[in-house]
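Here the complex is missing one protein chain, while the rest keep their positions.
The block that comes next holds subunit A.
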Amino acid sequence: MKIVVGIKQVPETTNVKINEKTKNIDRRGLGGVINSYDLHALQAALAIRNQVGGEVITLSMGPDDFAVSLQETLALGADKAVLLSDRAFAGADTLATAYVLSEAIKKVGQVDLVLVGQQSVDADTGQVGPIIAEMLKVPQVTYADKIDAFKDHLVIDRKLENMEQTITAKLPILLTATDKANRPKYTNVVEIAKSFDKPIITWHAGDLDLDEKRVGQAGSPTIVRSISEPQKVAKKNHRLSNDPATAARELVDILKQKNILTEDK
């Protein structure tokens, strides 16, 4: 089975700074880590490969220093990695990102399974995976909690707000993995050195069959007008009456005033 895993390098959450001008996360000089959901996607891909055979290719779009994260995926067991790096890709929103990733997946060719994390921990949109599936015209199952692989199909469990589903799906397909899908392994220290025997291929814009209007900022309809940290509001104490019945009535009144409780109609 040929599996592509989407990898995003995200800033360590304690370090996040916003560029005032671009309203984007300022990634310059930040220590990065692999998006934690993508590690679950990678772990799932490695387990499937080990079960039914095939290869795992990790794919990331970003500046050259994202290669560290791809090298880490090779140390974790991926067979090869592809970095999509070009100045033309800068400023991409989820649509333009998914477009470039989907074109890269087409170039990889004969892909049976695309696995990505359910969302990234920095932007939290959860959109890139589903858009890739639409662009590739393959079915998608989001929020996969458990994936069992067979030679020509998968059985996927997903737990939604009000239902649990077990889906049998044919290939090719795109899945987004939750953090319940598995427990990612730590990088083996000795495998780090060995990982340099495996290839990281860099593709620039010219290596892909791209419509330049759909790439980077030009291909990004999303405009971030402003971004700010939530204001910290000081906690207030409100003392209720000692009598339980009165206190309950007071509490209900306060919750109604704040529109947390509403009258039944």
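What we mean here is this: contacts are C-beta pairs under 8 Å (C-beta built on N, C-alpha and C of every residue); 3 or more make two chains touch, one makes a residue touch a chain; residues count from 1.
The definition used in the following text is that contacts and distances are computed from a predicted model.
Novice: For the chain that's not shown, choose its UniProt protein name out of "RNA polymerase ECF family sigma subunit", "NADH:ubiquinone oxidoreductase subunit F (NADH-binding)", "Acyl-CoA dehydrogenase" or "Carbohydrate ABC transporter membrane protein 2 (CUT1 family)".
Specialist: "Acyl-CoA dehydrogenase"
Novice: Sort through A:V68, A:V155 or A:L240 and give me the one touching the missing partner chain.
Specialist: Answering carefully, the residue with contact to the hidden chain is A:V68.
Novice: If the hidden chain were put back, which of A:A193, A:I223, A:A245 or A:I260 would touch it?
Specialist: Among A:A193, A:I223, A:A245 or A:I260, only A:A193 touches the chain that is not shown.
Novice: Name, in rising order, the residues on subunit A that touch the hidden chain in the full complex.
Specialist: Subunit A touches the chain not shown through residues 33, 67-68, 71-72, 75, 186-193, 196, 200.
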